[in-house]
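Notes follow once the structure below has been shown.
Shown here: the complex without one of its protein chains, the others still in place.
Per-chain residue numbering starts at 1, and chain names A and B are given in the order in which the chains are listed.
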Amino acid sequence: MDQILSALVSILFHGLAYGMILYVISVGLSVTMGLMGFANLAHGVFAMAGGYITVTLMNGFGIHFFLALVTACIVVALASVVLERLLYSRLYTASELDQVLFTIGIIFMASAAARYAWGPLPQRMILPESLSGQVDLGFRTFPTYRTFLIVVSGVIIAALWLGIERTRFGAQLRAAVDNRRMAEAIGINTRRLFTATFAVGSGLAALGGGLGADILAIEPAYALEYLVYFLIVVSVGGLGTVKGPFVAAVLLGVTDTTCKYLIPEFGAFFIFLAMIGLLLWRPTGLFGRA
Amino acid sequence: MATDGTVRPSLAGAEVVSASLARHRFRPLEGLVWLAMLAGYWLWPEYRPLGSQIFIMCLFVLSLDIVVGYAGIVTLGHAAFFGVGAYTAGLTAIHLSNEPFLGLLTAAVAAGLVGILSGLIVLRTTGLTLMMLTLAIVFVLHEAANKLGSVTGGSDGLQGVTVAPILGLWSLDFFGQTAYIYTGAVLFLGWLFARILVGSPFGRSIVGIRENLVRMRAIGSPVRLRLLVVYGISATMAGIAGALLTQTTQFVSLSAITFTRSGEALIMLILGGVGRLYGAFVGAPIYMLMQDALAKYNPVFWTFWIGLMLVLTVMFARNGVLGLVDSVLAWRRRAA
Partner (left out) sequence: MTASASLPPLLETQGLSKSFGALVVADSIDLTLRPGARHALIGPNGAGKTTFVNLVTGTLQPTAGRILMGGEEVTGLSPEARVRKGVGRTFQINSLFNRLSVLENVAIAVSERDGFAGRIFRARKAERRAFEEAYAILEGIGIGMEALRPVAEIAYGRQRLVEIAIALALKPKVLLLDEPAAGIPSAESHVVLDVVEALPPDIAVLIIEHDMALVFRLASRITVLVQGAILVEGTPQEIAHDPKVKEVYLGEKSH
């Protein structure tokens, strides 16, 4: 009995860590899709870039994990501004197909570049001392790294939600997602808003990529490999919402971990079937507007 | 008023009507394409094996053009049907009979069924959700093929496929002579069908759905049904393409059902030109010849160039190579 309970807690714990990472990576995609209607399949590229930068700074230059993470986040956010201004913004009015092909092109280029620079193998992240081992939470011990992931993701998510609820930027963002025309009519500069949102979303993805490098292995095929997971989070959560994808991501994380543990052979089937069932029931996602 | 049903158009009207009917007539230029493909058989004998592979991809991309280009369903999962066709043809040859036409038939039926069944789910959604679902279906089928090793050969692929001589006369030899003609002939039939479909009232109605879904509903069109039918038809064609791949290579690998295959087909489509039926015939050869050349020269980095080409195409040549040709022709006409 105790063993089952212990396994259950462990699954929940790992699933939660995994789900929160998925959320930090995917939330930007949901918002860009809801706000700009842009189908950015290359969103995972930003997470991958974040992961590579973090790991390289740590392993190659001995820079501390936290500093490496922050650097990765800033670098990727800045790079995404350039990309958005130069390329993405020209395709906001393009057809969905053009957007999809454009972003597939970006994925191809990024993964070829990554393979060229870092080789085909997944990057190993050497965790700092303070994050390896176990931590005792009173009633039982947990892996320190996962605990850290949950705490840090939790802080990031709280900051994000507060930012959206409380700041001027957040208010503008909500207004624009709700009704873009109206927002423009009352003088919100949606052009700037798009760029800023895109940068925040990409920066978060980079953070998620770096933080989760031990869960979602950093490798050249990253953006394609996990694309379907990012898309599940966004579609099941509902486009343009911030909290929907959170619920979806945690659900996905926990279910996926459970399946891998209980039915390792057929885990993926179950996940996909559950998701298909869910979308048949609610085609616009859990929290999506009809 | 004109709504009472017994109408006789004026002289100008008769002309307008014939001009509209003639829009989908066959043009001599189209025959030229097929003559060129036939001529290729003798002109470049060493390319015959590659030629048959190109024809197969042409058929696959053509099927994709019908859903993506005409019906406007942006799917990432067309490889699912290609793969189902490929495996069905292989299994038919091994367990039932290695008669090639039977293989095509079973593959067509299986892929069509999977198309209709998955369409029932997928076509209820749009946008990112639709893309995700189509992608998910590819993953599920890929995993299924991988896990059912005793049937499909798993990651080793399905081996031991044999093919009886076509019509009992011509066997698929190593030099690809028969394969060239065989795949070319099936492609021709596929094209002929697609050509008729696109010019039919049905074809116009799926274009209508792509152009304006709300209006289609408002004129009483059973939109969901139409989409399901076109999805099923396209899946069937994709399945036949997959079957041809099995028969000409006498092997099925898991790579038949991957996102990469869907993605490549999309790339070929946009390279050639979307929604114009001939995009497939331009995009597939360009891509495959490029792959042939680039991958030899730089196997690690060649996907970078493919990606770059894709980005540039979307940015500067939205309508693909054929679109560029159109623009040049229009420009020359204006200059003249």
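Rule of thumb we're sticking to: a contact is a pair of C-beta atoms (placed from the backbone, for glycine too) under 8 Å apart; a residue touches a chain by one contact, two chains touch by 3 or more.
Keep in mind that what you see is a predicted model, and the values were worked out from it rather than measured.
Student: According to the contact rule at the top, which chains on display are touched by the left-out chain?
Tutor: Counted over the whole complex, the chain not pictured touches B.
Student: Among B:31, B:160 or B:222, choose the residue that contacts the chain missing from this document, as touch is defined above.
Tutor: If we include the chain that is not displayed, B:222 is the one touching it.
Student: What residues on chain B make contact with the chain left out of this view?
Tutor: 1-5, 7-10, 12-13, 16-17, 19-21, 196-197, 200-205, 207-208, 211-212, 214-215, 217-223, 225-226, 229
Everything that follows uses one rule, which is that only the chains that are shown with their structure count from here on.
Student: What does chain B use to touch chain A in their complex?
Tutor: 68, 72, 74, 76, 121, 124-125, 127-129, 131-133, 135-137, 139-140, 143-144, 147, 259-260, 263, 266-267, 270, 274, 300-304, 306-311, 313-315, 318
Student: In their complex, what parts of chain A are in touch with chain B?
Tutor: Per the stated touch rule, the residues are 33, 39, 41, 87, 90-91, 94, 96-98, 100-102, 104-113, 115-116, 224, 227-228, 231-232, 234-235, 239, 265-266, 268-269, 272-273, 275-276, 279-280, 283-285.
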